[in-house]
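These notes are about the structure you will find just below.
Of the protein chains in this complex, one is absent; all others appear in place.
Each chain carries a letter (A and B) given by its place in the written order, and its residues are counted from 1.
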Amino acid sequence: MYWMKKLATAAVAACSFAFAGSAGAQELNLFAWSEYVPQSVLDGFTKETGIKVNYESYASNEEMLAKLLAGGKYDLIQPSEYVIEALKKEGKLTELDHAKIPNIKNLDPVFTKFSYDVGNKVSVPWMAGTVGIAYNKQKIKEPITGYKDVFSGKYAGKIVVLDDGREILSWALNVQGKDINKIDDAAIDGARPLIKGWLQQVKLYDSDSPKTALLNGDVDIGIVWSGEGAILLNEAPDKFAWVLPAEGTHRFIDNLAIPKTAPNSEAAYKFINYILKPEVSKLISEEFPYTNPNLEARKLLEEAAQKNIASYPPADAKLDIFLDIGTAASKVDELYTNVKSQ
Amino acid sequence: MRRVNWMLGIWGVVVLLFLYFPIVVLVTWSFNDMDYSTQWNQFTTRWYEAFWAKCALDMRDWFAAVGDRLLLWSAGWAAWMKMAGIASWLTNYAQSSPEPGWIARQFIKLLNVAGAESASDVLKTVPPQVRGQISRLVEGLTNSLFVGVISTFFAVLLGTVSAWITFKYKYPLHNALRTLVAVPMIVPEIIMGVSLLSFITLAGTSLGYIGIPLERGYLAIVIAHVTFSFPFVMVTIQARLAGIDPALEEAAMDLGATPSVAFWKVIVPYLMPAIISGVLMAFTLSLDDFIVTYFVTDGGSETLPIRIYGAVKQRPAMLHVVSTVMIGITLLMVLMSEIIKRFNR
Partner (left out) sequence: MAAVPGDFEAPGIGRRPGLLAWLLLAPLLLWLGVFVIVPTIIMIVFSFSGRDALGEIVYTPTLENYRRFITLDQMMPVFVAIGLAVLSGGVAVAISLTRWGWRMLGGSLGLLVPIASGLVVLGAVIAIDVVLMHRFASTFDFAKIASYDPVGAKATFIWDLNLHLLFLPLCSILGTSVMWSLIAPTGMEAHGTRKLIVACALSTAAGVFYAGINLVLLVHLRGVEYESMPLHLVALGPQMLRIFVVSVNYAAFATAICVVMGYPVAYFIGKAPDKWRNMLLMLVMIPFWTSFLVRTYAWVTILRNEGVLNSLLLNLGLITEPFNLYPSQTAVMIGLVYTYLPFMILPIYTSIERLDNALVEAAFDLGASPLRAFNGVILPLTKPGVVAGILLVFVPAVGMFAVNDVLGGRQEMLIGNVIERQFTAARDKPFGSALGMLLLVMFSITYYLMNRRRAGAPD
């Protein structure tokens, strides 16, 4: 009896602690890619505005969509370009009131003109990047120029790739010289044997942090996000090299957007405006060295960071953005599942 | 026969080595001065220092925010236990002192001595990504402990009462009920996870109209954890009940006890060992659960396993530290339960 009561009171006490702790404070529910928002930015935002940030993470755009549509109450989401396009079509995003985000003037004009959202009506770019090849110079001596070299068969069992069906399909389409946004049955069937041959050589699928496997010597070569490549170049410049595939590659732009269902859109506006400050945006770049769309912030970066070829690709690189492909997405998923489990 | 025993003993040692090798590696590698790679570099305690700095900072903030309400709660607790005299004094004290209050200040002072004062400096010695990881993992740890305590309480309450009444009374459809209780134990976790997720997305929105907001988050996690852990508590208690003398309660009632007094004074003490192991089991299940939680959690309420899963492919250093701390907590719990057992004897 004594024990029961003790337990009961302990539980009740713990209950009230929790409620006391969270009572009163304003909150911002941020739903973003895993390991993509620096803690220092979150802390700085809380300090400046008093708004607590709940940072929930996802590993793919599709996962984000699934949870958002399952009734998730998020104030701010961080989808890539083609998902912004799809969500915009469905009318799921709030039209942004630019008066509430004066710092939007800091953006590089290039990033206000992409077709998925001309003039940043519903989204504000967070970071942009490309997909490229990172490899261990010490183990791989032959020159690497594109996807074909990676999957030549010489490096079978030593490859890490992004765990993302659409991404891999786009590589195959690039190799075949096709439009990466024209995805129909013919394109899928044409790419199938190529992808099948490729995936048999892959050792590890990882979208979150493929650099870890490269750094730890589990694999020698990988097709990874440019930010990962930039970190590799920073960590061990004499060990790793970065190449943009000659066949062409995907340029992605991750954006902040406010869903129509957001419970606290005011806080979301404040956050968008906050991260557009040059000194804040610089923090993001330092931790996640992707292409920073914020021109003012780029000027604050160190010389070496500005010259990192993974972060800032040459102007003549062949880059394409993804467009929304609608219901073909499930065909891509089916292709990926099937090829992967063969 | 003796030779067989020898072989069994050697096999036992081999299996124990298999069980403990990873744990030894984890603990050792938490002192490895390497950020990304898992190769051994050199001995360091800086990860622990950073970890403790973050904990101390958080605790200090917590004390500052909670103030002496802590005391108020203990007073309420005492009042509940009918120790009215001290309770009213405590209540008066806690209400009279504005936050953070004397007691809280003492705690803060203690923590400052233990590291909170210099915490920000200590935290600056580790890379920013690691700092972010620490705060996410620490938050996960507190979430885990919080969810663990609450769900254990409800699981044990529900499990104990249900075990007792199904033992005492014979309800119609007794067998169907028994099977139903076993369902959460035998169904693979993933099915429970996805069905609860569907339930929350569907029922949650409709329940919202009548004022019960059920969303992914703490409430959903606690519900999920109670659902899969109370049958285990129930089974443990039923096992103990199997050895009870049915006349025990009758005898107590013959001596003039009411049914509720008989339950609390006779049955519960008899069941205490089973209840304690039920508590341990429910708490462990809750701390350990990944799959069900994965489907019903949201950002702020992610428990430690979810955070670990998110961090597994990132920098390993802090993971080793947090794992070692978890193992420490476990060992402490085991020791405590052993002491309680001795004490009860």
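In the analysis below, contacts are C-beta pairs under 8 Å (C-beta built on N, C-alpha and C of every residue); 3 or more make two chains touch, one makes a residue touch a chain.
What you see is a predicted model, and the numbers here were worked out from it, not measured in a lab.
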Can you pull out the displayed chains that the omitted chain is in contact with? A, B
From the listed residues B:Phe31, B:Trp62, B:Tyr218 or B:Phe295, report the one that touches the chain absent from this view. B:Phe295
Contact with the hidden chain (one of A:Gly44, A:Gly217 or A:Pro278): A:Gly217
What residue numbers in subunit B mark contact with the hidden partner chain? 1, 4-5, 8-9, 11-12, 15-16, 18-23, 25-26, 29, 37-40, 158, 161-162, 165-171, 179-192, 194-199, 202-203, 223-224, 226-227, 230, 232, 235-236, 238-239, 241-242, 246, 277, 281, 284, 287-288, 290-291, 294-295, 304-305, 308-309, 312, 316, 319-320, 322-323, 326-327, 330-331, 333-334, 338
Interface residues of subunit A toward the undisplayed chain are 58, 60, 62-63, 65-67, 69, 86, 90, 156-157, 163, 200-206, 216-218, 326-327, 329-330, 333, 337-338, 340-342
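Please note the rule applied: only the chains that are shown with their structure count from here on.
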Residues of subunit A that touch subunit B when the two form their complex: 1, 3-5, 7-18, 20-21, 27, 29-31, 34-35, 38-40, 54-57, 70-73, 206, 208-209, 211-213, 215-216, 235, 286-287
Would you mind writing out the residues of subunit B in touch with subunit A in their complex? 36-39, 62, 65-66, 69, 73-74, 77, 80-81, 128-129, 131-132, 135-136, 146, 149-150, 152-154, 156-157, 197, 201, 204-205, 215-216, 218, 264-265, 268-269, 272, 275-276, 279, 298-300, 302, 310, 313-316
